[in-house]
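Moving on, here comes chain A:
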Amino acid sequence: MIGWLLAAPALAVLALAFVWPMAGLFRISLNRTTETGAMEAAVTTDSYARLVGDDFTRELVLNTLTLAASSAAIAVALALPIALLVRGASPRWRGLLALAAVAPLLVSGTARLVGWMAILGDQGMINALLTGMGISTGPLALINNWTGVRIGLVESLMPYAVLVLLAGLGRLDPKLEEAAATLGANRARTFLRVTLPLAAPALLAAWLLTLVLGISAFITPRLMGGGRVFVLATEIYDLALETVDWPGAAALAMLLLGGLLALMILRGVVAAFFPGNRAEKTP
Partner candidate 1 sequence: MKPSWMLRLCAAVGFAILLLPGVLVLIVSFSAGEFLTFPPPGLSFRWYAALLSNAQLMTALGTSAILAAIVATVSLLLGAPAAYAIARLEFRGRGVLAAMLAAPLLLPTLVLGLGLLLVLQPLGLAATWPGLVLGHCLVAIPFAVRIMTTAFAAVPKELEAAAWTLGATPFRAAVRITLPNAAPGAIAAAVLTFLVSFDETVISLFLVGPRLSTLPVEMFRYAERTADPLIAALAMTLIAFALLMVVLVERLIGFTRAIGRD
Partner candidate 2 sequence: MKAATSMPAHPHLRLDRLKRHYAGAPAPAVASISLDLPRGALLALLGPSGCGKTTTLRMIAGLEIPDDGKILVGGRDVSRLPPHKRQMGVVFQSYALFPHMTAAGNAAFGLEMQGVARADRARRAQAALEMVGLGALAERKPRQLSGGQQQRVALARALAIEPQLLLLDEPLSALDAKLREGVRDEIRALQQRLGTTTVFVTHDQTEALAMADLVAVMNGGRIEQLAAPEEIFERPATRFVATFVGRAARLSGQLEPGGVLRCGGQALRSTATLPPGPAEAYLRPHRVRLLEAGAAPPPGHDNLLEARLTRRIYTGETIALETETAAGPVTAELQAGQDGPWRDLPTGAPLRLAFRAADLAVFPAP
């Protein structure tokens, strides 16, 4: 009882800043947008019907899922060697390497994207290198398109993937790999036959988390896409602040939430089927 009392102030603020806006979001998604674009109080599923019947929405969903799924997969693939290296490092290096891998989380996303602009831009580092080596003559379009968005997104998702993998791999006994080596497996075979199968649950968990984060990413598609890349998040933003179609924005946000909820339930199911200590119990 006293526990709830101590938490009451925090809960009150969260209710005000979370429950109320979410309820408001749902309520407004049921309002109607008139011909003139003004909002009219109503209880109708017009906005949902409009969105579901729209080809553009379907394209958005497909774009978003493709972008997020591929970026998450690449991020996890790049994070795995980092996590394995961190896990195998001596205690002194382990902290430093882990810090280097997750520190970008605390650096403002916009600041990091400015760095990517300097790398991928027409006058950026990569194009300078390519022209300098005579590989290409004109600048390669690496920014203001899906390529740029995907690269930026992969980088922003990697620290999360590293964190999940470190938590998952921490329970994987390195002696298993040593055992495989003493049994005559070379490094490649040890990786394929021992490390990878045992890391599979952690890899799946990392992919699902980064997938969820990728689906709701906004700043990266906006800045790296240069206004030419459209995903659910950018559309919700445009509907709310550019078109000022609140019911439409709210309905699209509700649809996004529904999709994310389904994914979170899937994550829960995966976690239930692959409990974290499974690797430990494997003989």
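As a selection rule, all candidates are chains of the complex that A comes from, given by their letters.
Convention: a contact is a pair of C-beta atoms (placed from the backbone, for glycine too) under 8 Å apart; a residue touches a chain by one contact, two chains touch by 3 or more; residues count from 1.
Model, not experiment: these values are computed from the prediction.
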Among 1 or 2, all from the same complex, single out the one that touches chain A.
1
Interfacial residue positions of chain A with respect to candidate 1 in the complex:
1-4, 6-7, 9-11, 13-14, 16-18, 20-22, 24-25, 28, 78-82, 84-85, 88-89, 95, 98-119, 121, 123-125, 128, 154-155, 158-159, 163-164, 166-167, 174, 177-178, 181, 187, 215-216, 218-219, 222-223, 227, 233, 236-237, 240-241, 246, 249-250, 253, 256-257, 260, 264
